[in-house]
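A single protein chain has been removed from this complex, and every other one stays in its place.
Now for subunit A:
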Amino acid sequence: MPLEVVVAAIGLLGVITYAILAGADFGGGIWDLLAWGPRRTQQREAIAHAVGPVWEANHVWLIFIIVVLFTGFPTAFAALSIGLFAPFHLALLGIILRGAAFVFRAYSPQKEQQPSQSSQRWGTIFGAASVITPVILGMTLSAVSAGQLRVIDGVVQSEGIVWMTPLAIAMGLLALALCAYLAAVYMTIETRDELQADFRQRALLAGTAVVGLSLLSLPLLYFTAQHLWEGLISVRAAPVLTIGLLAALLSGWALLRWRFQLARGAAIVQISCLLAGWGIAQYPYIIYPDITLATASAPRATLIFILVALPLGLLILLPSLWFLFKVFKSAPREDA
């Protein structure tokens, strides 16, 4: 297998990891914004408690993806920077505001445990930024695979927002629904009793939205993104997507039966297979139809550097991550 394909596969693994970890943090923000019912304050507290210790480590996966992209495929990064100038800036705005608002809210002065006005305002910004960012990131996936973004003779042709198609909007909303689904499923494990029932209900709602948006995307894919459609139903991608579909059904069933550990595991498999299937369908393009992995690839020496540095780095990283999640995610909170 050519080295650039291995590096791209690592980049895709980064995207998957970012989606299942940071995606849930964005989802937490969505449920914070939408919090309703008699326990909405407790819902927000539980989300903040779940997101707090891990969101910064989860966020680093985005930096990982960007660094792999510009180190391994520098000209593709340059083309994306021109072609997706506006959405990348919007996503950055969302990322900056989400992180800032989260810590600003946590450290706003409090009076007798009641959230102050300023902390409520930061909460709203935290929620709004958590909604905008996944939508835009979902749209960029459509932009690079649906064929509107053209790069001819190394010059990006399609500035502006030609990639803003119905499919892009559907994929943006699907990303949003998936984040909301993941977060609610994870929260069923971090909470108990009535709060747990609240998040189960939210997970079922988001899961319904995921199913609806997926069904909506199918005709859009078929009619407006023929290449991607064919890639998705190809013998390479279809088995992966089938596993993803089965996992989606399993996680929905487990939610209905109150089997939350199973629901979480199945939801992770579902998202992973969905993104892996997309990546396989997209192969060998980074930006369909003009930029492939091979044409954008960095020199061989750089690819080898990435492939050597990563396992060495992971040798320190993975035990550290394991420790982080063991300390904070192994049992429902007792110390709130």
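Methods note: contacts are C-beta pairs under 8 Å (C-beta built on N, C-alpha and C of every residue); 3 or more make two chains touch, one makes a residue touch a chain; residues count from 1.
Everything that follows uses one rule, which is that contacts and distances are computed from a predicted model.
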Which of "Phosphonate transport system ATP-binding protein", "Cytochrome bd ubiquinol oxidase subunit I", "Amino acid/amide ABC transporter membrane protein 1, HAAT family" or "succinate dehydrogenase" matches, in UniProt, the chain that is not displayed: "Cytochrome bd ubiquinol oxidase subunit I"
Residue among A:Val54, A:Val240 or A:Ile286 that touches the chain left out of view: A:Val54
Which of A:Ala106, A:Val162, A:Leu218 or A:Leu249 contacts the chain that the document leaves out: A:Ala106
Selected residue (touches chain absent from view) among A:Leu3, A:Leu33, A:Ile82 or A:Ala197: A:Ile82
Candidate in contact with the missing chain, chosen from A:Ala9, A:Leu34, A:Val67 or A:Ala128: A:Val67
Residues of subunit A in contact with the chain not shown: 52-54, 56-57, 59-60, 62-64, 66-68, 70-75, 77-82, 85-86, 88-89, 92-93, 95-100, 102-104, 106-110, 156, 159, 298-299, 301-302, 304-306, 309, 313, 316-317, 320-321, 323-324, 327-328, 335-336
